[in-house]
Each structure stands twice: as structure tokens, then as C-alpha cells.
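A protein chain is absent from this complex, but the other protein chains hold their places.
And now, chain A:
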Amino acid sequence: MLILNVILVIFLIICAVAVERTKDLLGAVIIFAAYSLIMAVLWLMLQAPDIALTEAAIGAGVTTILFIGVISRTRRMEK
């Protein structure tokens, strides 16, 4: 279980840095959805299943769709 925890946290940090470094905003939104999914699993391992449920529904679902809706209204690449 400790090995899985370490792998998840390392992947979480990689995702968080990659969101900040990516110039393509659509790619950044997709990486951010992966970040939210990892975060939901981590909440579940921290014995907080209600927060995990909310994170999986809001972070990985609704926020991603709202960001993609905003990107379709503006431009895709960061200046």
C-alpha cells in the first residue's frame, strides 16, 4: 500500500508541474483531469470517501467540461 501511495504522489506532482508548463491549453485541461482523478484516489486512501466522491464528480467531470467550453469560446494556445 505504501508503494502505491508513493507512486500516486509522484504522479500527482508530475501532473501538477506539467499543467503549469504546457502551452496547449486543451492538453493542460486533460492533464488537470488526470490530476483530479489521482487526487480522488488519494482522498479515498486517506479515509475520506465523501471528498473522493465530490472530487471525482466535480474535479474530473464538471470542471473539465466547463474549461473545454471556455476554450472553445476563446483561443487554444497560450501566448
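We take it that a residue touches a chain if its C-beta (ideal position, glycine included) is under 8 Å from a C-beta of that chain, and two chains touch if they have at least 3 such contacts; residues count from 1.
The definition used in the following text is that contacts and distances are computed from a predicted model.
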{"item": "Protein name, per the UniProt record, of whichever chain is missing from view (\"Electron transport complex protein RnfA\", \"Sodium:proton antiporter\", \"PadR family transcriptional regulator\" or \"Sulfide dehydrogenase (Flavocytochrome c) cytochrome c subunit\")", "value": "\"Sodium:proton antiporter\""}
{"item": "Chain A residues touching the omitted chain (full complex)", "value": "49-50, 53-54, 57-58, 61-62, 65-66, 69-70, 72-73"}
